[in-house]
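Removed from the display is one protein chain of the complex; every other protein chain stays in position.
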Amino acid sequence: MPKRDPLSAPEIAVALADLPKWRVVNGKLHRDFKFKNFVQAFGFITQVAILAERMDHHPEWSNVYGQVSIDLVTHAAGNAISALDVELARQIDEITL
Amino acid sequence: MPKRDPLSAPEIAVALADLPKWRVVNGKLHRDFKFKNFVQAFGFITQVAILAERMDHHPEWSNVYGQVSIDLVTHAAGNAISALDVELARQIDEITL
Amino acid sequence: MPKRDPLSAPEIAVALADLPKWRVVNGKLHRDFKFKNFVQAFGFITQVAILAERMDHHPEWSNVYGQVSIDLVTHAAGNAISALDVELARQIDEITL
Partner (left out) sequence: MPKRDPLSAPEIAVALADLPKWRVVNGKLHRDFKFKNFVQAFGFITQVAILAERMDHHPEWSNVYGQVSIDLVTHAAGNAISALDVELARQIDEITL
């Protein structure tokens, strides 16, 4: 199955079982992050930026000081969640270990 | 006048005269940026991040691929626009010259 | 020809014809960059970092304030210059246009 195809609801449920810190909000994979200061937050943001470009799959995200919010959805899937979103979420979680 | 004090409406009007690409949206100094790809957008984001930490004044901002939206407001001013916001907007404009 | 294979001297000469700001120093593709301040230099560095990871081919590089020096060589080619080095040099040049 192409990685940019929409996942079904059961497929998303299975994926979320391995991503306990992510949930579906407004049809997107969502996670909020909290760092103790801006420098730490931006070190994280930079790592995610590099991973995203490497996958050619980019987040919708926002930042204020130590807070980072990430939403993952696939435009090529009609703005549905795809396997690419799940994969990027997994790689982001690895950074924060 | 302390730099974190709220600016009056006339003071903001004067400041915006020098910042033609910024406008007040929801009580914040706002500007949208468009880059041709994610790599260029993130080069810009990193420069803004460094400037912001240097001023100890951080934006509310979001990014999707080549789009960056920045909102500037001063929490210590009761979420009003202060001279710090104007100064950060000026420094951001210098990057994009 | 695999992209990590060593290029011959004539192949390197051909590649350098399209990369007038690069030269071979100590067997590596080399270019020095000068920016007017650290913020500009680091905006450039970040863009190169993202490109490098995307290609899975990383520079040997150093920075002091506004100066950046980049050396490109391919370890898998026995520390010779390969087509990957030429490609990364081209992509770096595009950033600085």
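In this document, chain identifiers A, B and C correspond to the written order of the chains, with residue numbering beginning at 1 in each.
The rule is short, and it goes like this: contacts are C-beta pairs under 8 Å (C-beta built on N, C-alpha and C of every residue); 3 or more make two chains touch, one makes a residue touch a chain.
All values derive from a computational prediction rather than experimental measurement.
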{"item": "Which of C:A9, C:V64 or C:L97 contacts the chain that the document leaves out", "value": "C:V64"}
{"item": "Residue, one of B:R23, B:R54 or B:R90, that touches the chain absent here", "value": "B:R54"}
{"item": "Residues belonging to chain C that touch the chain removed from view", "value": "38-39, 42, 45-46, 49, 52-53, 58-65"}
{"item": "Residues of chain A (touch criterion as defined above) contacting the omitted chain", "value": "38-40, 42-44, 46-47, 50-51, 95"}
{"item": "Chain B residues touching the omitted chain (full complex)", "value": "46, 49-50, 53-54"}
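Throughout what follows, only the chains that are shown with their structure count from here on.
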{"item": "Type of chain B:chain C copy interface by residue overlap (half), same or different", "value": "same"}
{"item": "Computed distance of Cα centres, chain C from chain B, in Å", "value": "34"}
{"item": "Residue list for chain B, restricted to those that touch at least two other chains", "value": "38-39, 42, 46"}
